[in-house]
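One structure below.
A single protein chain has been omitted from the complex, and every remaining protein chain is retained in its original position.
A, B, C, D and E label the chains in the order they appear, each numbered from 1.
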Amino acid sequence: MENERYRRGFHKFMEYTTVTQDERDSGKVADPLEDIAPDLRRFIIEFAYGDIYSRPGLDNKSRALITISSLVTQGTERQIEVHINRGLTAGLTPTEVVESIMQLVPYTGFPRVQNALIIAKKVFMQHNISKD
Amino acid sequence: MENERYRRGFHKFMEYTTVTQDERDSGKVADPLEDIAPDLRRFIIEFAYGDIYSRPGLDNKSRALITISSLVTQGTERQIEVHINRGLTAGLTPTEVVESIMQLVPYTGFPRVQNALIIAKKVFMQHNISKD
Amino acid sequence: MENERYRRGFHKFMEYTTVTQDERDSGKVADPLEDIAPDLRRFIIEFAYGDIYSRPGLDNKSRALITISSLVTQGTERQIEVHINRGLTAGLTPTEVVESIMQLVPYTGFPRVQNALIIAKKVFMQHNISKD
Amino acid sequence: MENERYRRGFHKFMEYTTVTQDERDSGKVADPLEDIAPDLRRFIIEFAYGDIYSRPGLDNKSRALITISSLVTQGTERQIEVHINRGLTAGLTPTEVVESIMQLVPYTGFPRVQNALIIAKKVFMQHNISKD
Amino acid sequence: MENERYRRGFHKFMEYTTVTQDERDSGKVADPLEDIAPDLRRFIIEFAYGDIYSRPGLDNKSRALITISSLVTQGTERQIEVHINRGLTAGLTPTEVVESIMQLVPYTGFPRVQNALIIAKKVFMQHNISKD
Partner (left out) sequence: MENERYRRGFHKFMEYTTVTQDERDSGKVADPLEDIAPDLRRFIIEFAYGDIYSRPGLDNKSRALITISSLVTQGTERQIEVHINRGLTAGLTPTEVVESIMQLVPYTGFPRVQNALIIAKKVFMQHNISKD
């Protein structure tokens, strides 16, 4: 499993997430789906982070903004929470997170934006950070 | 109609679009829906550009990336074309446009990405630009 | 095929569409999918019009508004055109059609609304009607 | 903040919601997002209620039906609950709420309808009303 | 209510669900929406199961796979759970359920797939079954 794409992906993944020393050493992250779909996590590391996120041409913060925008548009709330966290780790400020969601009002309408901001607020509180 | 929000919006709108001298002078852009829904264009200028795009906290290029990402996720092809054009005017390079669409493969799947890249290619050809 | 649900549905269907004398007499409408999926049109008449549209509790105009709203939200353009026509036949005025689409700006954003209004304009022109 | 659009919007908003005397006096409603995105509530009042809901051409009940239809189609459950409440305040009967959701079976399929009716039932129980 | 379509639908429905002896005898299943929308359950039995699922040309397992695929794509989580259960009753193995969801990664992206697999895992645990 420890191929070049996986290594590149895991390295990139760590720029978006805070992993434990154990996860860093093993190159594996805890995966609640390991028993029924062990390949899913591997595909996320290899394909999403190894093939896509590792491409040149856009910095990490831009990729985080684009991802959050797509997830807010879809309304996939679990992943909105995960990727607001990843965006903050990758260097987005809370204001940039809020503004990127507010930017979507003309394109998704208020409901998707409102639901995403409720999640953003929860994430900010977990990190004990305020918006400015 | 020429209120402060409209003026601010139209000024911001011109940072994303190339308007004619006549449009610039009149503060109005040609609107195919003027006869049945004349307020829609005004709301886009006042609300989308005057209230939302004019907010601090994100630069024009980031707002263009976020918008394109949402439109690709929705699959609204007419607007994908319009906003790739606006993104290029606002300073995105063709590579940044392509990369922002490629970044969505893990989040929307291949079909939405493929359809958006076909539109990007058409826009690039209209502008006689190549990707690099 | 000429069961009670079909008859009730076809009667209701005629309140939303202008059928030819031949269609009225035969109880059948021209169906481009007749060769590969002949049951689809029957299900639309029996189930959509016979079971759902025929229910008490909402008048035809309200059902047309609700249907258009759902189709605009989905962005299914072929059906938006069909159901703007049906709404007009059922008694909606052009202004009510436009307003029902404009009402969706805060809930779907501008792109879906813009695309639907372009279709509305086309339908109005086909009928040679102006908005007021 | 107390501009003409806001006042018009807040006046319209009160036709859809039961506000406290304090909220009525202050022209402000409790807003859980006030700390991270204070402008969102203002935009909802000014733009959604002041610019859109206040337009002539459709009555409050029709606007409520259209809004509920779009939210059911999107599956944004938090807002379905909010807008069923607003629709009831604006004069919709429980039967009209149920019928407007049932009308969507042919256009969204059963799952969105079923999920919306579960929410409608919950709202009716909170208000201690039965369907007829 | 006990018409031919209902009987055919209820018979088909029992191939996808485990009903109690009482439900089998009465031809009715417990319906939480019975008080506000008693026709919805009837329409599901008559139309979905009586008219659609009962058609020739595809076996029960294929219809279950197609249904799960559509629900995962929509992200309607309550129904994903229901139809994974129905698929298992209709003869799908846990591996087939997992594989049909994994097959969607290239078409919906990772978030919808991840959310559906979390539900699949929960269903498997309720039935005390492991994937192989």
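Following the convention adopted for this analysis, a contact is a pair of C-beta atoms (placed from the backbone, for glycine too) under 8 Å apart; a residue touches a chain by one contact, two chains touch by 3 or more.
Everything numeric in this text was worked out from a predicted model, so none of it was measured.
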- prompt: Relative to the complete complex, which of the depicted chains are touched by the chain excluded from display?
  reply: A, B, C, D, E
Field: Sole contact to the chain not displayed, among C:Thr17, C:Asn60, C:Thr76 or C:Thr95
entry: C:Thr76
- line: Interface residues of subunit A toward the undisplayed chain are 39, 43, 47, 51, 55
Statement: Where subunit C meets the left-out chain, the residues are 32-33, 35-37, 39-40, 43-44, 48, 71, 74-76, 78-79
- request: Since one chain isn't shown, list which residues of subunit E touch it in the complete complex.
  value: 44, 47-48, 52-53, 55, 57-58, 62-63, 65-67, 69-74, 95-96, 98-100, 102-108
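Just so we're on the same page, only the chains that are shown with their structure count from here on.
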Query: Is the number of contacting C-beta pairs greater for B-D or for A-B?
result: A-B
- request: Specify, for the interface formed by the sequence copies subunit A and subunit C, whether it is same or different in terms of residue numbers shared by both sides, with half as the dividing line.
  value: same
- prompt: Whole-Å distance, subunit B centre to subunit E centre, using C-alpha means?
  reply: 42
Task: Round to the nearest whole Å and give the separation of the Cα centres of subunit A and subunit E.
output: 32
Query: Where does subunit A touch two or more other chains at once, residue-wise?
result: 44, 48, 71, 74-75, 98, 102, 104-108, 110-111
- prompt: Looking only at which chains touch which, which shape fits best: line, ring, star, complete or other?
  reply: complete
